[in-house]
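Excluded from the complex is one protein chain; the other protein chains are retained at their positions.
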Amino acid sequence: MPDPSSGHAFGLAHQFDDYEQQREASYLGVWVFLVTEILFFGGLFTAYIVYRSQFPFAFAMGSHELDITLGSINTAVLIGSSLTMAMAVWATQTGRRRSIVAYILATILLGGVFLGIKVVEYTAKFEHHLFPGPNFHWQGSDPAHVEMFFNLYFAMTGLHALHMVIGIGILLVIAVLAWRGSFSPQNHNLVEGIGLYWHFVDIVWIFLFPLLYLLGRNIQS
Amino acid sequence: MSEHITSPKIYILVFLSLMVLTTVTVAVAFMELGPLNDVIALTIAVSKASLVVLYFMHVRHSTPLTKLVVVAGFLWLIFLIALTLSDYYTRGMIRTPLG
Amino acid sequence: MWKNFPLFPDRATEFAGQVDALYFTFLGISAFFSALIAFLVVYFAIRYRRRADDEVGRPEKAGLWLELTWSVIPLIILLGMFTWGAKVYIAAYRAPAYAVEYFVTAKQWMWKFQHPEGQREINHFHVPLGQSTRLTMTSEDVIHSFFVPAFRVKADVLPGRYTSVWFKAEKTGTFQLFCAEYCGAEHSLMTGTITVMEPAEYEAWLADVKKGPSVVASGKELFQAKACNTCHRPDTAAQAPILHGLYGEEVELGTGEIVMVDANYIRDSLLNPTAKLVKGYKPLMPTYQGQLSEEEILQLISYIKSLGDEPDEEDKPQQETTPEFQSEER
Partner (left out) sequence: MSTTVTTSAKRLNYLNVDHGMKSWLLTKDHKRIAILYLISLSFFFLIGGLMAVFIRIELATPAGDLVEPDTYNRLFTMHGVLMIFLFLIPGVPAVLGNFLIPIMIGAKDLAFPKLNLASWYVFNAGGLFMIWAMLHGGVDTGWTFYTPYSTAFTDTHVIATALGAFIAGFASIMTGLNFIVTIHRMRAPGLTWFRLPLFVWAHYATALIQVLGTPVVAITILLVAAERLLGIGIFDPALGGDPVLFQHLFWFYSHPAVYIMILPAMGVISELITAFARKRIFGYKFVAFSSVAIAVLGFLVWGHHMFVSSQSVYAGILFSVLSMLVAVPSAVKTFNWTATLYQGSISWQTPMIYALGFLGLFVIGGLTGTMLATLGIDIHVHDTYFVVAHFHYIMVGGAIMAYLGGLHFWWPKMTGRMYPVFWSKISAGLVFFGFNLTFFPQFILGYLGMPRRYHAYPEEFQVLNVLSSAGATILGLGYLIPIIYFIWSMRYGERAPANPWGAYGLEWEIPSPPTTYNFEETPVVTREAYDYTGIEEKSVA
């Protein structure tokens, strides 16, 4: 352990002895937070697995209603945003201040595109009376379980989109901070933290995409 | 702990692999493979997630503690899903009347 | 208040004896360990009380063997009790094949019973002594729980599906029925009685009660009234599966999944007909959601269950008593 704190350096909180301890603590903190997020989505994934195993046909029919082109584009967009986010962290680690801002803005932009496409998809579902509740209307067979599919679709993608919105909000703040030069190779916990969060949101989508859009495509309705 | 810096080359390589895997999973979804469809889709999803976790999220080069935290998160998710399914997959199995 | 002060519940089934034996054994074990710990704590606290202000305790090394002993002994006892408990549990939910089936519909806040011969009761239920009685239960609204302390049986009653419980009463008398799952404002008033009667008395009682058509007969009537028979015909499986002899069999669905045709499956097929289509059939059947009461669904299920293997039985008059239960007898 290093020497006991002797006066406080810039950006070092009072409870820590040095930057190293602070960085490790914040890194661990973000990871523990992400574990809570895994289980937060986990409840919904469990519900999805239980119901899909019971009503595979209805779920396949529901999934046929989703736009696979838009879904695939969105997957690519989000993976792209993960790349730019990773590059933003790299730029911070190597002290390229202007690149940080550029990469973060790119991430925000791609996140915005994702949400925009999501809005298009949601609008179409509302117009086709596929939002659960009293207005839900389904011509084909087994309307009840198809509605259950859309329950899960909206709950899962809605919660995911909410995480995106929060992420974009934080990224905007980070972009401003980066512009002002608040980060350095020694002190970049915030960028690293939001990066981990952003990648986590990407991972959730990596699972949502096959579960909601792909499974059952081969089943003829 | 000295920090490991992943080079942009690796990031781009990972990105490209993710794109390829996405294309493959969409293509395979339309083939008629029976139960294999689900297996392939999920395997690809798990591979993609692993790539993101290992490289974009730097877990490959982090401390054993971080790895433990990640594993614990997924292990608990498995607890939740597996034990819940232990109910759903054995329901109705006890119908046989007592003779 | 002091006149009627039991410390132990009535015991009206043989099964109650099984539960009690398990309970008292475990209670004895628990009492032993509680007393042991309590004694040691009090004894040590007095024997080793502090005599001087600066006195400290004498530590000893924890022996691995000691730790293992007091881990393994409880484990063995607990696994033993688990095994015994599981046996009793399975017995509680596996009715004998010859058990007579009654229907129970729960709703906020009453219990509705239907005898196979057609008699209906609300909150007060009569059964003959010594008869294995199986209850098939469902709820019209929220979750309830059927609980008869004297029989030591309990099972939750759920909306949207059937659960069952069985008992064989071996003592005449009137026993308390409770709803044990919280179900709203008058949960504590959702009680009733179960009266166990000598078989002869029961027959007399049955004859006395205003009797509707038997459950199977009502089901048959409904089957025709709802025009089920236009597609589900006994002679051809062209439009819909033949229902004769279907109950209790396994069928393959369009998904390739194999399911057993039981009460829950028939119920699902009435309410969400296209969800679990038998292989080779088109989704033609309309849903009966909202058009059938829980009791009517039970009648249809009983009727389908009563259909024997031979399609031409359809035209024969129904046996008076309860052919559907006899068909199940081994």
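Lettered A, B and C in written order, each chain numbered from 1.
By our rule, a residue touches a chain if its C-beta (ideal position, glycine included) is under 8 Å from a C-beta of that chain, and two chains touch if they have at least 3 such contacts.
Worth saying up front: this structure is predicted, and the values here are computed from it rather than measured.
Taking the complete complex into account, the chain left out of view touches A, B, C. Considering the whole complex, the residue from C:189, C:225, C:258 or C:284 that touches the absent chain is C:189. Checked against the full complex, the candidates A:61, A:77, A:130 or A:148 give a single residue touching the omitted chain, namely A:148.
Mapped onto chain B, the footprint of the missing chain covers residues 65, 72-73, 76, 79-80, 83-84, 86-88, 90-94.
The omitted chain makes contact with chain C at the following residues, 1-2, 4-9, 18-19, 22-23, 26-27, 29-30, 33-34, 37-38, 40-41, 44-45, 48-51, 53-62, 66-67, 70-71, 74-75, 78-79, 81-82, 84-90, 92-93, 108, 141-143, 145, 147, 149-150, 152-156, 158-161, 163, 176, 178-189, 272, 275, 289. Along chain A, the points of touch with the absent chain fall at residues 1, 4, 13-17, 21, 24-25, 28-29, 32-33, 35-44, 46-47, 50-51, 54-55, 58, 132-134, 144-145, 147-148, 151-152, 154-155, 159.
By our rule, only the chains that are shown with their structure count from here on.
Averaged C-alpha coordinates put the centre of chain A at 45 Å from the centre of chain C. Centre to centre, using the average C-alpha position, chain A and chain B are separated by 16 Å. The set of chain C residues touching two or more other chains is empty. Within chain A, contacts with two or more other chains are made by no residue at all.
On the chain B side of its complex with chain A, the touching residues are 1, 3, 5-8, 11-12, 14-15, 18-19, 22, 25-26, 29-33, 37-38, 41-42, 44-45, 48-49, 52-53, 55-57, 62, 65-66, 69-70, 72-74, 76-77, 80-81, 84-85, 88-89.
On the chain C side of its complex with chain A, the touching residues are 254-255, 257, 271-275, 277, 283, 287, 289. Chain A makes touch with chain C in their complex at residues 55-58, 140-145.
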